[in-house]
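Just one protein chain is left out here, and the rest sit where they should.
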Amino acid sequence: MSHQAMQHAEDFRAGHALGLDHRKLGMWLFIASEVMFFGGLISAYLHYKYTLGFPETTDLNVVLVGINTMVLLTSSYTVVSALTAIRQGRQGRFAALLLLTILLGVAFLTGQLYEFADLYRQGVTLTSGVFGSSFFTLTGFHGLHVAVGVLWAIVTLFRGLRGTLNAEHNMAVEIFGLYWHFVDIVWIVLFTQIYLIV
Amino acid sequence: MQGSATRPEKGRPSYGVIFLGLVILTAIELGISVLRVLPPLSTALYLLFSGLKVALVAAFYMHLRQDSRFYTAAFVLPALLLLVFALLTIAI
Partner (left out) sequence: MTTASASVSWRRYFWWNTDHKVIGVQYIVTSFFFFILGGALAGLVRAELASPATDLLDGATYNQVMTNHGTLMIFLWVLPVLAGFGNYLIPLMIGARDMVFPRLNALSYWMIPPAGMLMIASFFAGGAEAGWTAYVPLSIGGPPGQTLWALSVMLLGISAIFGAINFLATVIMMRAPGLSIWRLPLFVWGMIATSTLILTATPVLTSGLIMVALDRVVGTHFFTVTSGGDPVLWQNLFWFYSHPAVYIMILPAMGIISEIFPVFARKPIFGYRMIAMSSMAIAILGLTVWAHHMFTSGMDPRLRVPYMVSSMVIAVPTGIKIFSWLATIWNGKLRLTTPMLFALGFISMFLIGGLTGIFLAAIPVDLHVHDTYFVVAHLHFVLFGGSVSAVYAGLYYWFPKITGRMYDEKIGRTHFALNFIGTNLAYLPMFIAGLMGMPRRVAAYDASFTSYNQWATLGALILAASTLPFLYNAVLSWARGPKAAANPWQALTLEWQTSSPPPPENFPEIPTATGDPYDYGEPSPAAEPAAAPAAG
């Protein structure tokens, strides 16, 4: 017997009475674990930054990555606007905004790769020292999360184009949005701690 | 819960306004960096502004402001725990 089929709205009455949706709750709990995962990586970076010191920080390109930060922030705007669009039944606008999000995400990743390549040219690599190891691991895992988000966005776009996602059924867009915004939030923290605070 | 307009709620700032806020905060941060404002002032400002940006995205784009406090707790409590861990890990 399919257990998914056996789930009805009344199974979730206790949670609904608290104003909760089970899929949103699942995503927020997952985000809680991701906060701690990035937390471990950030703590390692900051531990070395404030005990050893990171002279390589001068090699970082604050303006370029600052622009990249704007790109990612814009993509959060397009995601939440896409959610609004599909809730209003504006499938075309939804698709356009989601496509824009995908392009912005790819642009962010391109910018990151450019920064990585620039650092490599200056001899700062994953294995060149403590800075390189902690910097590239931290920003690398963030980039991986963005890449996963881009793939997820593509899948969501297709579901929207096919009409599986529409004005009545669009929780999947909100769930994707929560993931995307979280990845953006992680970047805000990373940009501040790595690039701005010296 | 579903079917909101361009505004998350009536009378609340639109997503566009929030975006403008995020851009302005980031631009100011870049200005502080390029102008080489010195710590501890620069650090304090960066922490304040980045905190504001995180709060804006979480409260408005992720709908924490309108949704159940459960979700907010699921986000804020681990973040606080992380803060404790990070500070102690830097120190120990």
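Just a few scattered comments:
Going by the order they are written in, the chains are A and B; count residues from 1 in each one.
In this section, contacts are C-beta pairs under 8 Å (C-beta built on N, C-alpha and C of every residue); 3 or more make two chains touch, one makes a residue touch a chain.
Bear in mind that the values here come from a model prediction, so they are computed numbers and not experimental data.
Of the options A:111, A:132, A:160 or A:177, the residue whose C-beta touches the omitted chain is A:132. Touch with the chain that is not drawn comes from one residue among A:44, A:150 or A:173, which is A:44. As for the chain not pictured, it touches chain A at residues 1-4, 6-7, 10-16, 18, 20, 22, 25-26, 29-30, 32-34, 36-41, 43-44, 47-48, 51-52, 126-127, 129-130, 132-134, 137. Listed by residue number, the positions of chain B touching the unshown chain are 70, 77-78, 81, 84-85, 88-89, 91-92.
Going forward, only the chains that are shown with their structure count from here on.
Centre-to-centre, using mean CA coordinates, chain A is 14 Å away from chain B. Against chain A, the residues of chain B that register as touching in their complex are 1-6, 15-16, 18-19, 22-23, 26, 29-30, 32-34, 39, 42-43, 46-47, 49-50, 53-54, 57-58, 60-63, 67-68, 70-71, 74-75, 77-79, 81-82, 85-86, 89-90.
Against chain B, in their complex, chain A makes its touches with residues 18-21, 24-25, 28-29, 31-33, 35-36, 39, 42-44, 46-47, 50-51, 62-63, 66, 69-70, 73-74, 76-77, 79-81, 84, 87-88, 167, 170, 174, 177-178, 181-182, 184-185, 188-189, 191-192, 195-198.
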